[in-house]
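Structure incoming, see below.
Shown here is a partial selection of chains from the complex, left in place.
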Amino acid sequence: MLIDHHCHSVVAEELDDTALGDLLTESDRPAAPGTSRFDSALGLAVRRWCPPALGLPAHAPAADYLARRRELGSTEATRRLLRAAGLDALLVDTGLTAAAGRPLLTLPALAEAAATPVHEVVRLESVAERVESGAADWPAAAAEALAAETARRGAVAVKSVLAYRHGLDVPPGRPARAALVRAAEDWLRGPRERLTDPLLLRHLLWSAAELGLPIQLHTGFGDPDLRLHRADPALLADLVRALEPTGVPLVLLHCYPYHRQAAWLAHCFPQVYVDIGLTVPHTGPRAAAVLGEVLELAPYGKVLFSTDAYGLPELYLTGAAQYRHGLAALLDDWRRDGALTGTDAERITAQVSGTNATRLYRL
Amino acid sequence: MLIDHHCHSVVAEELDDTALGDLLTESDRPAAPGTSRFDSALGLAVRRWCPPALGLPAHAPAADYLARRRELGSTEATRRLLRAAGLDALLVDTGLTAAAGRPLLTLPALAEAAATPVHEVVRLESVAERVESGAADWPAAAAEALAAETARRGAVAVKSVLAYRHGLDVPPGRPARAALVRAAEDWLRGPRERLTDPLLLRHLLWSAAELGLPIQLHTGFGDPDLRLHRADPALLADLVRALEPTGVPLVLLHCYPYHRQAAWLAHCFPQVYVDIGLTVPHTGPRAAAVLGEVLELAPYGKVLFSTDAYGLPELYLTGAAQYRHGLAALLDDWRRDGALTGTDAERITAQVSGTNATRLYRL
């Protein structure tokens, strides 16, 4: 069993080589002059795991791979790549609806292409940005919209991008109503493009905590929009403590290069979980080493596999294959060293691959 | 020779399985639903090293181990585990007198059970919290109490928990008397439970520096009471510089996940030392890799072994065995790579295991 507890849909249409390359990075900028998107840890990993799914040998040159993908067509390539990932359930964050300016597959279409059940993760900020109300009613209206949307979509979790919109360095408590209304006034007066007010963002977290669903939080690396040091999950300690009485699980996504800090939070606080998605595919040949770092302090019952795939079906297959290979390599090393038994290794693998997610999200 | 330069005493009485499990973590919270304390790097390490000391095979299941421990009784299990650790001296921080609500063995009882000489490390804040005086006299009285207590107990070092009580981000200088007296007034008016005023805490450090004993400082990870990013030893740079003229050694404890930052301080400043305790047992199968990270910048003459064992005798044996095994594995790798000779490896091992501590603490 392998459950992808955090991912995104993939582009439906054909992609030219440049557009495909531009989805092989967290950057939204063009590649530097004289460099190729494939000359990276992720590029190596894609070339290792994806060509065989399209009938080419592993490590086929990028040009051969891209030619073969065009030959098969996007629909067929997507089906093959998604199915080769061998995933048993996808928990899809639907906060993004396009990649590289192109629309993503709907959830039913993604489920069909992957031949896998799909569950939805609702992004807090996306819901809140669509709330229509006066400032005085905005706090309640936002909370109601979250409750209504998660119910309507049968969401299994919600997701916060506080790290992008402000940074994780926020005061921990529930914001006072008067301050919220003032912040809502500013928001409603503005162009309403992206919600970035830290009071309103915190209000969403506290409102979400009442829904009882696990809250996934972006932490650590991501696209250039981020201030990386303000996405250090260690900055969440006070908020974690403040939310502890609600009992709502907090799932720290990605975390890298602060994954040891995230693992410490999962070690200390019963309701904190830690994810290895995005990090495992992006670190390519180093995935086993990075997984090892996460497993230093994180209780094995609180570590969750994901791909954080977005846009490209290659990222599903690469994320899943890198994880399976990397964790097996790590645990084999530990066995050779005498650190655990085969039974221990199987239990750890089962926990991170699926039983932790099944229990946490009540799948 | 193996000298444990920072540890705590162990629980005297019988522990039920839950209480024992609750001492296998830095968390003071209950385990998350559906998880076991043994499903962790430390849990694997305890199951690797401790069962043989109680007559079971390595990697015995947790339930078998706990049953065997109950069968032997706490006193006998404690003796066996402590003695199997093979330690030649213990430097015990006596700032904690209980674990999981249960009293700890006295130092003579610990020395007898471990068949090892015991030296005392006096915790600054514990002494200061017992000082009875008016505010105007408090600064001098606290300094005198530290001098008297360390002399009375023959202390070989003192210990600061500034990282827990405030964070390591304090101004470096010696606090002015007038400000100290005002802070003492606030402290004396309050419930006097835990000293957290940064001025008073800094006063303790500066007073301790006059005693000439090495000052051990908690840095890096620990229990949930901590704000991890404010326990980064890099934050101490200005204080390290300010204290440099006193010549008093500063020993950075634990350090993880900021152990590379701590190693840099030890690299730059003659009076700074770096410890690997707590980290080595808690990172389990990853201990060799983490040791490697410490040994990147830290001069080998300034790295110190400890267990930071607390509450459970298992943590003594696990800390010592993980260290011996991890350092040997690391140095064997380096030899195979051609990076050093067998003589070099022996010298490094001797330094970290004991000669550094013997010189630093004048044992």
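So that you can tell them apart, the chains are marked A and B in the order they are listed, and the count of residues begins at 1 in each.
One rule holds for everything that comes next: a residue touches a chain if its C-beta (ideal position, glycine included) is under 8 Å from a C-beta of that chain, and two chains touch if they have at least 3 such contacts.
Here the structure is a predicted model, which is why all the values come from computation and not from measurement.
Counting every copy of the one repeated chain, the full complex in this structure comes to 3, with 2 of them shown.
Here is the rule we use: only the chains that are shown with their structure count from here on.
With each centre defined as the average position of its C-alpha atoms, the distance from chain A to chain B rounds to 36 Å. Taken together, the chain A residues at the contact with chain B in this complex read 232, 234-235, 237-238, 241, 260-261, 264-265, 267-271, 289, 292-293, 295-302, 334, 337-341, 344, 347-348, 351, 359.
Against chain A, in their complex, chain B makes its touches with residues 25-27, 29-37, 39-41, 44-45, 48, 58-59, 221, 223-224, 226-229, 256-257, 282-286, 289-290, 329.
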